[in-house]
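All protein chains but one are shown at their positions in the complex.
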Amino acid sequence: MSGYQTSFDLKRCLIDTVMAGLISLVVFGPIVGIVLQGYSFQTEPKRLAVLIGIVMLGRFCLSLFLQTVRGQKIAESFSKPGGGVHVLPPHHKSNLRFIIPILILLAIAFPFFANKYLLSVVILGLIYVLLGLGLNIVVGLAGLLDLGFVGFYAIGAYGLALGYEYLGLGFWSMIPLAAVMAALAGALLGFPVLRMHGDYLAIVTLGFGEIIRLVLNNWVGFTGGPNGRPVPNPTFFGLEFGRRAKEGGTPIHEFFGFKYNPNAELIFTFVVLVIVVLAVLYIKHRLTRMPVGRAWEALREDEIACRAMGLNHVLVKLSAFMIGASTAGIAGVFFATKQGFIDPSSFTFFESALILAIVVLGGMGSTVGVVIAAFVLTILPELLRSFADYRILMFGILMVLMMIWRPRGLIRISRRGYEVRKGVPPSAAHTRVMPTPVTGKEVTP
Amino acid sequence: METARGMRLRLLGTCPVRFIRLVLSCSLASLTVHLFPLRENLIVDGIFLQQLINGLTLGSVYGLIAIGYTMVYGIIGMINFAHGDVYMVSAYLAAIGIALLSFFGFESFPFIIFGTLLFTIAVTGMYGYAIERIAYKPLRNSTRLAPLISAIGMSLILQNYVQISQGARQQGIPTMLDGALRFHIGEGFVQLTYTKLFIIVASIAGMLILTYIIKYTRLGRMCRATQQDRKMAQILGINTDRVISYVFVIGAAMAALAGVLITLNYGTFDFNAGFIIGIKAFTAAVLGGIGSLPGAMLGGIILGVAEAQFSGLVNSDFKDVFAFSLLVTIMIFRPQGLLGKPQVAKV
């Protein structure tokens, strides 16, 4: 511990605190302390004082903490790119094989005791799980920052509404179609942009998300503009969930002869959604063990080396981008079905930011993190309605803090281990004789 | 470096690639025009000229904001996602400054505007500093994605914090500068309000001051050195962390100037105002060539004029869509922008 200074320097703490107070007075003073009222204003000194007090207290505690040995260690870990990634032993079995069956059982039991409100909240949570998983592929695995994810979500949702209106397509046919449409939109957008520096993608996708929203809002003739569009009810093999059949179909409770259940439609959506989420979870798990998943992560690590390995970086990135987009498209179909009605106000940038917050908060190396984060970030605001105004502020603070505290949260932390085996040369053409391996002993320190 | 001959060749379109691009962009343009039919009698009404003036005004403001993007990108190679919101904050500060000064009984326009400018630039500069300290400095050695995400977080924080403290309603300022120059053309006329004239003059002045700082002062030399090679600059004794802070402050100051000017012209704004203007200013920076100061101004003016013409002659509902589509189009056909140099990847 020789490198760490152990004596307390209270004077420095106080100077830091006063500086922070002064800066926050300048920064917060006008905006928090003076509130515009038409062309005039009124002052809010109390609010300002509280805010500055919080900043000064926080800065004081931080200064004190950074002078402890522990604090200095943490500060030092910022100055060098830290590891924290580890390789699992070859036959590692994850705890997930116990957790997932339990979750499935819970999901099966859930519709039997849930009421309408609970069902719709959980469905919303699952939709965000889907969105989070999709974005986690793009951001977490491939390292591409997609800020217009909501655009693909909107394509899925409006695909269902407009597909029904103009082409008579329903819920079932739109699930694959939405995936394809969103993927195609992703390809069109991604192909030109993905060959450039990563940051450009972020801003182009940001613009794209906004274009989609503006078009939905302004092309009144086609999309209904701000008034939105109704969405058809889902059917199950042509059976409807309403009390009475609307378009000559049979209501499901008459067909199977059970009592009419007003929640039937939500339960149906829930069941299909759970199946889709499980499928996506499985696919994502497989992807990390497939060549394409490895290629995404390799591209995130070093693009130049990847190109030298014969990987077409544009197409590899594009595949991640498209798979992510298609997941969002599917999520959009479920969202539209759940709402029964959609308008452009559901597809603002804040939605993209929320999905990103889910990935940032939850992506600590595991898919489970995303699932939990999606539920926390969608259900918590439902419970804390009185803090609704502060929701976005919280997301922002969360993103900044997570990046400072755990920037590697997005990266898969535990890597698969492989059993050591005897190597076999690739093909006869490349070898004349079996080589005796160079012993690494003499050179490995 | 582009030789004069190369430039001329490009303008003539002799190079087949450029020719194809020209044909493509012309067909894109004609397609757009076909989709959104032009208004009639445009030249006669003077709409074209009027929109040219509006575009120049808007464009010079875009240029000022674009400078913030281009300088930050030049020095740390990252997009400052919170920059649009810095502009939004400065619009609020401008309104607060004007309200404060009028409250204390000042009435002359030059005094109010000068005082407001000083106040806004100082406070907004502090915002730039704070953003750099919180969202960028602790992440200097982190993964490439981390500062981007923290900057987006910062942008969300700024928007929501202004919304909470100032309310979600639209805010405004009284008209400060009345009157206009009128030019009669045919039956109609074109007018250049004094406010617009002031905006154009003030942004040119701001640009000139910035150019002077970057070219001739010690601070400017340090900025340029850090931009060229941060490690080397550090070895030569430049405190690069401080230079990066200065660059954020300068960028914020330019955004503050833009905030005051645009508030003078339009009079209203809300907590969301920074989002779209931010993307457009970034488009301007990319159009001009990111990393290039004159490029930012040129890109701003071209974007402003193009957008104004589009909204005047074609369809004003889709003017934002037009600006964003322009961004994507530039990315495809000329990612290094008008005045930027193509990047050579270091292997």
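We just call them A and B in the order they show up, numbering each chain from 1.
The rule is short, and it goes like this: contacts are C-beta pairs under 8 Å (C-beta built on N, C-alpha and C of every residue); 3 or more make two chains touch, one makes a residue touch a chain.
Everything below uses one rule, namely that contacts and distances are computed from a predicted model.
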Complex member absent from the view - protein name from UniProt, among "Branched-chain amino acid transport system ATP-binding protein", "Type cbb3 cytochrome oxidase biogenesis protein CcoI", "Nitrogen fixation protein NifU" or "Hydantoinase/oxoprolinase family protein": "Branched-chain amino acid transport system ATP-binding protein"
Contact residue for the chain not shown (choose from A:E44, A:E297 or A:E382): A:E297
Residues of subunit A (touch criterion as defined above) contacting the omitted chain: 83, 85-87, 89-90, 282-283, 286-287, 289-292, 294-295, 297-298, 301-302, 304-315, 411, 415-418, 420-426, 429-433, 435, 437-445
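The working rule: only the chains that are shown with their structure count from here on.
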Subunit B to subunit A touching residues, read off their complex: 73, 77-79, 81, 89, 92-93, 95-97, 99-100, 102-103, 119, 122-123, 126-127, 129-130, 134-135, 138-139, 141-150, 152-167, 171-174, 275-276, 279, 282-283, 286, 317-318, 320-321, 324-325, 327-328, 331-332, 335, 343, 345, 347
Subunit A - residues contacting subunit B, complex: 23, 26-27, 29-32, 34-36, 38-41, 44, 47, 78-81, 139, 143, 145, 147, 189, 192-193, 196-200, 202-204, 206-208, 210-211, 214-215, 218, 304, 349-350, 353, 356, 360, 389-393, 395-400, 402-404, 407-408, 410-411
